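Worksheet: the structure to be examined is printed underneath.
Of the protein chains in this complex, all but one are displayed in their positions.
Chain nomenclature is as follows: A and B, assigned in order of appearance, with residue numbering initiated at 1 for each chain independently.
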Amino acid sequence: MAVAVTDGGSWWWRHRAEWLIGLLIAIQAVNLWRINHRPMALAIAHPTWGISRTEHLSYLPSPLVARLLAFGHHNTVAKLWWIESYKYFNHRVEVGGDEALGGGERGSFERLYDALIALDPHFVPFYFHAAMNTGSVADNPHAQLRFLAQGVHQHPDQQELWRYLASVLAHDFQMEERNPDQLLAILIRWADVVSEAEGEEGARSWAQGWMQAMARRQERGLGQVNYWAGILRVTSPTSPQGRIADRTLREHLTRYGASQLQALHDAFVAHFGHPPADISEIVHIEALRQVYPTPVTDAGPEPLMVTGTDTVVIRHDPYGWPYRLEDGTVVSHGLRLADYQRWLRDLNRMARELGWPPLRSSEDIKLWPVDLDAAPEGLRLLVIDGLLAAQVDDPPFPPWTINDLLGAAELHIPGPP
Amino acid sequence: MIPIVAFATWRECLRSRSFLGLLALFIVFMALSRLIGWISATDGDIVTTDVVFSLQSIIGVLVAVATGTALMHVEIQQCTLYTVLSRPVARWHFVVGKFLGLALALLCGQLTMLVLSLLYLALTGATVSWPLVLAGLLTAQEIIIMAAISLTWTTLSTPLLAAALSLATYALGHAVHELPSFLTYVRASWGQEMIAWAASLVPNLGRFAYRNQAVYGQELAIGDALQTVIYGLLWIALLVTITVAVFRRRQL
Partner (left out) sequence: MHDDQAVQPVLSFREVSFTYRGDWMQRITALREVSFTILPGQACGFLGANGAGKSTSIKLIMGLLHGHSGDIRLFDRPIGPPELRRTVGYLPEQPFFYENLSVEEYLRYLGRLSGLDGPRIRSACERVYEELDLGDLRRRFLRSFSKGMRQRFGLAQAIFAGPDLLVLDEPFSGLDPLWRSRFREILLAERSRGATLFFSSHILSDVEDICDHYVIIDHGQVLEAGELSGLFAQAPVQMVGEGPAPAEAELLSGGHWRWIFPEQRRTVALRTVQECGGSILRLERQRQALEDYFVNRVRSSHKAGQALHASDDDNGEAAP
């Protein structure tokens, strides 16, 4: 017995260094836990901690600490954290917004992707996901722009990143209207940095497409439909990115429809020598033969459709309003309403940026140094929070469902004229 | 004498259960790594490649630390070295032979893992390229440095403490690679110099983590690769020299 006691004591004493190290590690682990930088959180699956972790990404360290904790396995750690963040992403898609626990003013998505990109700057999907989540989910276009700029800087050969960047600049920041020269410079930069001939060609054609887009008030074709359809396919239609794509597609389809109907009208006038009494008259076999030498598709981007009785009729515009014939010109009332609303948004932005006085009623518009165009039919001006707003009547027909259209549009979309 | 000791050590290491067990563990994890690639949905091949190459490194480090610390501990604790050192074998011959045998065994393990990794990646449709081969070889050198570190710590302390210190050195070795970023947080220039000086006492293991770039097919310039290899060899030589110096004075 005495021997056993002696041996036990000496064993503890012999391993004193190990115990000391173990104690230090335990203390350090508690400290790490307390300061919310929890590298072990990734490895520990605890039901209650799991909720906190996935809903707030609160375990995320700063980019530098993340690199220190990766111990040379930056890529793998980044991918595992990325996979771990899927739950947070799903959660945020449901509830919207972005938590900012542990990251100061920056949202968790920003902190997440800053850490992931610091760990693995070569992985292109990080930039796409960062842009999509900060832009579409968290509604933070500035963070979105930052990640995309980082992406094209790190991966100048990635056409998709350039495309994404250009679309964000054009649509979220209205660069084509507010600073077209700068947007053009960015597009030229894109064309310059891509190395492969094919990529360069792609960049140039896309840049030309954008130059066309900048002049799209005069454009009649559907050259951009495929691109925007692609965007719409990979995003939710209700997300900001999806709404941009939907709005742009609707606008393009309307202009295209109006231009096709205008061509029918002109063919009708040329054939009969007099203008039609009603817009429905332009759907005449002689006019159709000239404008549509090939059969019209049953569905798709065309402003015409074939009824059950094999009669070709004019569809309402993509906004749900009938096309109108005004002084020999085919116009879309839906597009007119949309243009007016866009003009109101630009006006409000200008008022904010230039510090124009807030409005108390629509009569106060004279306080602003602009001439307000008369509101189109079916639209009433309101004042909300000192700015102009529009109340629009519901269209007489349901607007086109662009997603439904795209399935058919893929089958037959005429190229640009 | 050195080659004789090295050969016996190599054979002993290759047959050790911890070595073979961890190699088996690598094969199991490697097979499971595809799951992570599938979960990631996007660029699953890259994710799988990352995980497989990390596994090669992590399991290699575990093998190096486990075998490296056990090697000398068993020799000293169980006195197996008595029968060797009672022959006309100088102590430095013994240490260098032991290290070379261990390094050779680890190299065999690493090459096996590398070949299995590349075969697995090729079978699963991922891209297999020369940069990946180079990355695997540099990882092997990192593992051999870890073996030298473990051997040094083992001659200075108990095996458990040596394993803890070896892993801490591994962490520090990768941390010093991030030093330029870290130094921006230190305002005083003397503080920066002190930290930079202290960091030079630890091998910069981040230099061997070329796997992070190789996965994306980024090529490493031959000059840089040679520089890294020579850097590693110098550290190995230094660590083995320290081990010899300590072991020569050690009472057995």
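The rule we apply is simple: contacts are C-beta pairs under 8 Å (C-beta built on N, C-alpha and C of every residue); 3 or more make two chains touch, one makes a residue touch a chain.
Bear in mind the structure is a predicted one, so any value in this text is a computation, not a measurement.
Across the entire complex, contacts from the unshown chain go to B.
The omitted chain makes contact with just one of the residues B:Leu85, B:Leu116 or B:Leu156: B:Leu85.
Take chain B: the residues that touch the chain left off the picture are 1, 4-5, 7-8, 11-12, 15-16, 78-80, 82-90, 93, 249, 251-252.
Everything that follows uses one rule, which is that only the chains that are shown with their structure count from here on.
Chain B has its Cα centroid 46 Å from the Cα centroid of chain A.
Those residues of chain B that touch chain A in the shared complex are 36, 39-40, 42-43, 46-47, 50-51, 53-54, 57-58, 142, 157-158, 160-161, 164, 170-171, 174-175, 177-178, 181-182, 185, 205-206, 208-209, 211-213, 215-216, 218. Taken together, the chain A residues at the contact with chain B in this complex read 14-15, 17-18, 21, 25, 64, 67-68, 70-76, 79-80, 82-83, 120, 122-125.
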